[in-house]
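Note that one protein chain is taken out, while the other chains of the complex remain in position.
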Amino acid sequence: MKGREYVMTRKVYMDNAATTYTSPEVLEEMLPYFSESFGNPSSIYSFSERNKKALSKARQQVANALNADPDEIFFTSGGTESDNWALKGIAFSHNGKGNHIITTRIEHHAILHSADFLEKNGFDVTYIGVDDKGRIDLSELERSIKDKTILVSVMFANNEVGTIQPIREIGSLCRERGVVFHTDAVQAMGHVPIDVREMNIDLLSLSAHKFHGPKGVGALFIRKGLRIENLMHGGGQEKGRRASTENVPGIVGLGKALEISCSKLPEEHLRLSSIRDRLINGIKDAVPHVKLNGADGAERLPNNINFSFIGVEGETLLFDLDGAGISASTGSACSSGSLEPSHVLMSLGMDHAMAHGSLRLSMGESTSEEDVDYVLEVLPEIVRKRREMSPLWEDYLKKLEEVK
Amino acid sequence: MKGREYVMTRKVYMDNAATTYTSPEVLEEMLPYFSESFGNPSSIYSFSERNKKALSKARQQVANALNADPDEIFFTSGGTESDNWALKGIAFSHNGKGNHIITTRIEHHAILHSADFLEKNGFDVTYIGVDDKGRIDLSELERSIKDKTILVSVMFANNEVGTIQPIREIGSLCRERGVVFHTDAVQAMGHVPIDVREMNIDLLSLSAHKFHGPKGVGALFIRKGLRIENLMHGGGQEKGRRASTENVPGIVGLGKALEISCSKLPEEHLRLSSIRDRLINGIKDAVPHVKLNGADGAERLPNNINFSFIGVEGETLLFDLDGAGISASTGSACSSGSLEPSHVLMSLGMDHAMAHGSLRLSMGESTSEEDVDYVLEVLPEIVRKRREMSPLWEDYLKKLEEVK
Amino acid sequence: MYSEKVMDHFRNPRNVGEIENADGIGEVGNPKCGDIMKVYIKVNDDVIEDIKFKTFGCASAIASSSMATEMVKGKKVRDAWELTNRAVAEALDGLPPVKMHCSLLAEGAIHSAINDYRNRNGLEPWEEDKVHKAVMEEHAH
Partner (left out) sequence: MYSEKVMDHFRNPRNVGEIENADGIGEVGNPKCGDIMKVYIKVNDDVIEDIKFKTFGCASAIASSSMATEMVKGKKVRDAWELTNRAVAEALDGLPPVKMHCSLLAEGAIHSAINDYRNRNGLEPWEEDKVHKAVMEEHAH
């Protein structure tokens, strides 16, 4: 293999959907709250005054980004906690009304495994399917809503294939039918405009480290007046709804990072969409027999690319790309190392071999045109070499011959 | 009032039980993981190698502090999450065996409110009482264990009055009776030696910001082989037991801070105990009619002081002390602003007026002898002035007269 | 958390103390809720000539006592009776919602002192309005 010749020539990070760096500007904003202004914001002494203000400011920043009220923003430890809270919180507070929850087959595991837990504990869950681009069927959703339905949870944008759901339509449908609507916007936040009022969203999850904030902090938007059981029981923080001493530096970082992302959103959306499409077309041109997974254009996150390369297994590609200094991922990061192919790709109707051969390249504010050039220089050769030693590729070529 | 004349002359932080500053040494260790080595530790590319190593190192540091195995350490978002996980995790995984849980009346709200939640969902909870020093009655605990008991949760040391429980004895009792034993060691960690093997602890909660680590990160020790349901469902992080992208800088900070605290523990224990006792005696000498809440000597955290001042309300003291540059607290921080007197002080058998008049001074590595001198200079005068305008104090003096 | 005015009246409370041979004494609150307020008035020619208080309670309870006594000093007894807790809170530039009951307590202590004065002088005590009554019952001494 020639992979080695690229070693260390260049570093290209194409895994922004997994996590992003905390931007230096954001870190700068956080620093005073570690060792100087470290007081407990729930205390009454003046030493905590600055911290209280910092929390309010961050809450306002998040509210601004969502067109919400600061009173509707609750800080958590990340996207996972927000998702767990939304599902379990509604389940355990609305079980008087019903025990039926609707979600989709392509949700993040934070939703799917919370749903598993609820199924084990007396709840009923319906999983809506998606088409080959990853879009849910609104009429299937509509038909699934029953009297006992207490929650619909549909992700804003998918983490693997980048497909954006018709959130506004789902929101009005749920509002009409009187069902609470949650959306996991962990991947969408900072990349596409979100307005919880216009979109009739009742609950929304977000995670700071996906938009250049720090890891370990997120938020849940909870529409005013919505009843929800706590997930973190304890002290009276966050107006009694989310206990635990506030992670002040983390929350400050989240607020700042979201403010910056939203201010850059329109121009970054354009820039990244164009980079994305150049990379997509470049790969299609240079590598025969590939399949782009997910939707196109405006229905796709501007920073997401997901390809299946017939005959090549995903981990192989990751290691070869890594050897060339490119960080990428296959399926969701957390399922790497497992034998299961991505549940998302399988739900899109892909066969196992193709699902095992997927590659996700996710871009971000640091991604340059040169990065794209470099990937286009390296990737086709890697695929060619690995196909050469693949029995599946051999079979595939034979079948092509036969067809001819 | 004369309180004002002290304004800004000196800053004394006496609320280390609420939270501590992240020590600069710890922050230093964390910094590279925000913007440089920011890769997702669950990824397979070499860029995440350093992060994976950093996580392992932190896990080893925590394991060392507890005499545990690194495989038994699971990182969380703080003490509250660890407590919620321990209670709900055991409840939802052991409900085949039974539905009875035992805890104490003086636990932190993270335990008590998790217990409330479980009571609402089919579990039975027994709350063990304590004596006037805050010590639980072992024989009451023993009598409370039933066939259906699945968990005993007793805090290592109390956050308000500093009383240390006979953890080793509770551990052997639980082991003998085949009941899982959890201890909330959030206040004890870093201040008193803890050995989960010797003490027969099955689950232990800790929180980084209580020992000069960052806020928003904690850990739960889970003895190898113990079955426990997840609290955070989702990705496969933490060996599939605690989902969410790892908070690498936070975890690194936790490990480092705990390593430092434990290395200094013996000398700090001596130093703080002596400072504590000087301050206790100083207050007793300078202020008549006070009551020290909690236990003495080795049965008390070396950094905790809790007094009730007859006739004076707690918040009043806090504001007057704040005016003099001293940060302190009354009851648990999170219940400040509420009308309820501390459940801990009430459980110690105190009457309402006394419970409303409590003051907690909690020290830490930065507390100096001069700080103690300053408190002793300021506090007696504050108490005297506030008593002068208190109708309760007037009544108290009258009763004293009558007795004479 | 508190306004400058609250902190000023907390740190430098006006009218602290007792009045010997007061014409009326009122006390409300109880140790359970953590607030007790005792008010002494000296009445002359139907005017509150002097007023003093002692309060056990949080900063806003002390500030409310101080402000309320300031506001009724020199007023006719009936006008003093009309002082609402809302007016006290406003004069303090507001109180946090959880602390509003402190201003009600101040109003109540003054009412209680006035009715004590009326009782002593063979006058019918005045009636509290309903809201006030409900809160006072909760804080009954």
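The chains carry the letters A, B and C, assigned in the order they are written, with residues numbered from 1 in each.
As a working rule, a contact is a pair of C-beta atoms (placed from the backbone, for glycine too) under 8 Å apart; a residue touches a chain by one contact, two chains touch by 3 or more.
From a predicted model like this one, the values you see are computed outputs, not experimental measurements.
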item: Contacting the left-out chain in the complete assembly, out of A:G171, A:G213, A:P341 or A:P380; value: A:P341
item: Touching the absent chain when the full complex is considered, from A:L138, A:A353 or A:L397; value: A:A353
item: Residue among B:I44, B:I128 or B:I280 that touches the chain left out of view; value: B:I44
item: Absent chain, residues of chain A that touch it; value: 1, 3-4, 311-313, 315-316, 319-320, 323, 337-339, 341, 351-353, 356, 388-394
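Just so we're on the same page, only the chains that are shown with their structure count from here on.
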item: Chain with minimal offset from the mean of all protein Cα atoms; value: B
item: Intercentroid distance (Cα basis), chain C paired with chain A, Å; value: 57
item: Whole-Å gap separating chain B and chain C, where each centre is the average of the chain's CA atoms; value: 39
item: Two or more partner chains touched - positions in chain A; value: 44
item: Chain C, residues touching no fewer than two other chains; value: none
